[in-house]
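First, the structure itself, so that you have it in front of you.
Here the complex is missing one protein chain, while the rest keep their positions.
Chain lettering (A, B and C) follows the sequence in which the chains are written, and residue indices restart at 1 in each chain.
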Amino acid sequence: MAAFRVGILGHTGYSGAELVKLLRKHPHVETVLLDHGSETGWSSLGLSVLFLATPAEVSLELAPAALEQGIRVIDLSGAFRLRTPENYQRWYGVPHPRADLLAEAAYGLPEFCRPRIPAARLVANPGCYPTAANLALRPLVEEGLIDRAVGVVCDAKSGVSGAGKKPTATSHFSEVAENFSAYAVLEHRHVPEILLTAGLQESEFSFTAQLLPVHRGILETIYFRAGAPVEAATIGELYRRRYAGEPFMRIHPEGSWPNLHRVAHTNYCDLGVKADPSSGRVVVVVAIDNLVKGAAGQAIQNMNLLLGIPETAGLL
Amino acid sequence: MAAFRVGILGHTGYSGAELVKLLRKHPHVETVLLDHGSETGWSSLGLSVLFLATPAEVSLELAPAALEQGIRVIDLSGAFRLRTPENYQRWYGVPHPRADLLAEAAYGLPEFCRPRIPAARLVANPGCYPTAANLALRPLVEEGLIDRAVGVVCDAKSGVSGAGKKPTATSHFSEVAENFSAYAVLEHRHVPEILLTAGLQESEFSFTAQLLPVHRGILETIYFRAGAPVEAATIGELYRRRYAGEPFMRIHPEGSWPNLHRVAHTNYCDLGVKADPSSGRVVVVVAIDNLVKGAAGQAIQNMNLLLGIPETAGLL
Amino acid sequence: MAAFRVGILGHTGYSGAELVKLLRKHPHVETVLLDHGSETGWSSLGLSVLFLATPAEVSLELAPAALEQGIRVIDLSGAFRLRTPENYQRWYGVPHPRADLLAEAAYGLPEFCRPRIPAARLVANPGCYPTAANLALRPLVEEGLIDRAVGVVCDAKSGVSGAGKKPTATSHFSEVAENFSAYAVLEHRHVPEILLTAGLQESEFSFTAQLLPVHRGILETIYFRAGAPVEAATIGELYRRRYAGEPFMRIHPEGSWPNLHRVAHTNYCDLGVKADPSSGRVVVVVAIDNLVKGAAGQAIQNMNLLLGIPETAGLL
Partner (left out) sequence: MAAFRVGILGHTGYSGAELVKLLRKHPHVETVLLDHGSETGWSSLGLSVLFLATPAEVSLELAPAALEQGIRVIDLSGAFRLRTPENYQRWYGVPHPRADLLAEAAYGLPEFCRPRIPAARLVANPGCYPTAANLALRPLVEEGLIDRAVGVVCDAKSGVSGAGKKPTATSHFSEVAENFSAYAVLEHRHVPEILLTAGLQESEFSFTAQLLPVHRGILETIYFRAGAPVEAATIGELYRRRYAGEPFMRIHPEGSWPNLHRVAHTNYCDLGVKADPSSGRVVVVVAIDNLVKGAAGQAIQNMNLLLGIPETAGLL
């Protein structure tokens, strides 16, 4: 029986629709679809959590409205993912009106930020590219495994759903099918989210976003040099140790690689590693479903933490 | 009127079929399709050039047979692309029986090896990945622009035709569509071809091959650090200068990027650049049609050079 | 808690793998994967049902072996779908060794054959094309709505998974993508299954199978003349009445049409109708997921009936 009632705003986009689909199978929640303009009635609905699957500019307006009514918010946009208005202004090109909420928001990457989430009023659900990149990179940065002088390359490829449902010249079937293209090279607005969470400097990190002719899925190929000779098996072991007990992390055995099919329609994040000990070259391949672990699934992980129910509820 | 008669062996594969299609539109040649086993009759055909669009092990057998009959050979396989039997043994896993021909073969990347090609008896047509990588990298290595201590990353993506026409589990529609996957990470046999021509050491070069759900096209995203602060415009200018007069090289203006559609069914190689002068980070994106500039088209470029006719004949 | 143990043979093909995936989510069964050659041990496994997701020739051998051990069988192949050895010989091109089992097998289309299924020892799970065609046609034939003198056209399109997982020249990505083609025109071996269940004569029925560049899904466009003037709404009403209470049948309102996305990964069969009362022309569009309602999902529907558990268990 559903013990909690949750609301969703922005259920027509790809992330929102995925969220509705997943929540409908969730054993502990009842879902209410809300429209923009319904703010005045929220408090009477008894919502335990409100999901905002809206553009950043809409979230900037609605998140405060919900918080004022005592409703906890999980925001899927980029509105509250960075920590300072200055950083937001630089990457999003507009001023951020609520420095207080930027400072308050809990970043919703459970594998690294779990302690702060249960008590949060506002959760900033991570971006799709940063989810994959940070799950691959942060354990390596923490261990000091990466030669920071050489830096890190993250070559990222995403399915079309990552660009949203709005019909544009670049999302037209005839433009995407049988094509592949790069965009936002070295200047994607997901970069600062990766730097903040992985613990890297911008000058150390090269990021290219690329559009795959598929509907869903992100695969990132990450390159760096190890500071000291290291085997792939050692890095695999590091991941397994760091992610022991994590229900959504899967580490491939050496020689086997993640791909989009294996993670599609799941909340899993798959990791594979190759290393050349003599030169220190390391390649990590990471894959997630951008609409699940990269958006709606992770939002439900965060909701489960807010509600104090098992973190995997509705996600396995 | 056709002035030359040329033969093709292996016209049923993707590269061979593309070659036949392109040669049929070529203004100066008449094409003869040959079958394996026809060797004894070649000399009577009066062939000016024989194309081998065959697997390396077949080319190793047929190229010597043709040369003995005085027929010049353009081999599209990997059989004669490396320079020493030792290197061949390491990357192809079998001994090479003809060190003499390895030493003799001209590497058929006209933009860099043009002088040796016209008089060659045996041309080793470059691999598809190396064609793109070398056209992007060699001018930069020659100019000393790359910080070699940091090294170079080449993240390569290819359409399915690059893996050949043979039906396999990995080329099945249901396996490829809506998927994306990495293979041969740090150990693709095209790596030594890139090292030799670009002038890099293996320890400096990280290469990942990946399978795109498209039929044709290669796009490679290349990352390095400049040894000194450099603008994208400066690198663009370097390419334009180096490739001045080259009919198949196109340099994108800054902020515009190559993609597969723009090069499909053409012999063009497109290059785009982004740089961050403060950190030295540089990204180069290079795209070709793997079946044209990466195989059949380049083979015709080489044939034109062998025959002393305009290098662009049949290719524009 | 799982109350029943079921076995699967042929779990590596697309239908078999889909069956395993669906059974793993089924609340009442535990699944055992079996290999060919394991026949002697079946009786000791205590299997309530054995699924054969094997080629017809293998099912012809294994179904009798299971029945002799007292194990009930749901066969997903074409081995037991026709009623006489003569008909089997004509369409499958080989003799049928077990006329007795052909006569005994219950045809597993629950919407029409439900009464016989619960007590059956052997269920012949319908073919994918016939499932869609029969769900669209049989109510209309039963009502005498179709002008039989004019006959029925069924233009059928299927995703690649319908042709199986075996890599062939026709399933290669490069052959299928950006293509569309017809095969087995007027002679597909699913035709007799449609005739038998819909109640049509071969001379009245034209069927073309066609290969869509998608992984899963069947859409059939069916054309006929009504014997008397009829509105689309009337036919819609007829379907709604006939399928009242059927959990997997969905009738579209006039002007809305089934498509593959709407049925993908579900056991639903969607129907849409358009009619021109003045001329009697009628078009019915029917869509299913060939791997679910057209194979594994329907097999589970049949299993639920055999086991006396709710027919929708594990399927909603």
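Annotations
Just so we're on the same page, a contact is a pair of C-beta atoms (placed from the backbone, for glycine too) under 8 Å apart; a residue touches a chain by one contact, two chains touch by 3 or more.
Since the model is a prediction, treat every value here as computed from it, not as a measurement.
The residue from C:Leu186, C:Ala228 or C:Leu316 that touches the chain not shown here is C:Leu186. Checked against the full complex, the one of C:Ser38, C:Gln69, C:Ser206 or C:Thr266 touching the unshown chain is C:Ser206.
For the options C:Asp155, C:Glu231, C:Glu246 or C:Glu311, the residue in contact with the chain missing from this view is C:Asp155.
Annotation for subunit A: contacts to the undisplayed chain at residues 14, 160-161, 165, 167-169, 171-178, 213-215. Contact between subunit C and the unshown chain involves residues 149-151, 153, 155, 157, 175, 177-183, 185-186, 202-204, 206, 208, 210, 212-217, 219, 221, 223, 225, 257-261, 264, 272, 274, 276, 278-279, 281, 283, 285.
With the whole complex as reference, residues 177-178 of subunit B touch the missing chain.
One rule holds in what follows: only the chains that are shown with their structure count from here on.
Between subunit A and subunit B, the superposing rotation on Cα atoms measures out at 180°, rounded to the nearest 5. The pairing of subunit B with subunit C is characterised as same-residue: of all residue numbers used at this interface, over half are used by both copies. Each chain gets a centre from its C-alpha atoms; the one nearest the centre of all protein C-alpha atoms is A. Per-chain CA centroids place subunit A at a distance of 38 Å from subunit B.
Centre-to-centre, using mean CA coordinates, subunit B is 48 Å away from subunit C.
Touching of two or more other chains is recorded for residues 175, 177-178, 213-215 of subunit B.
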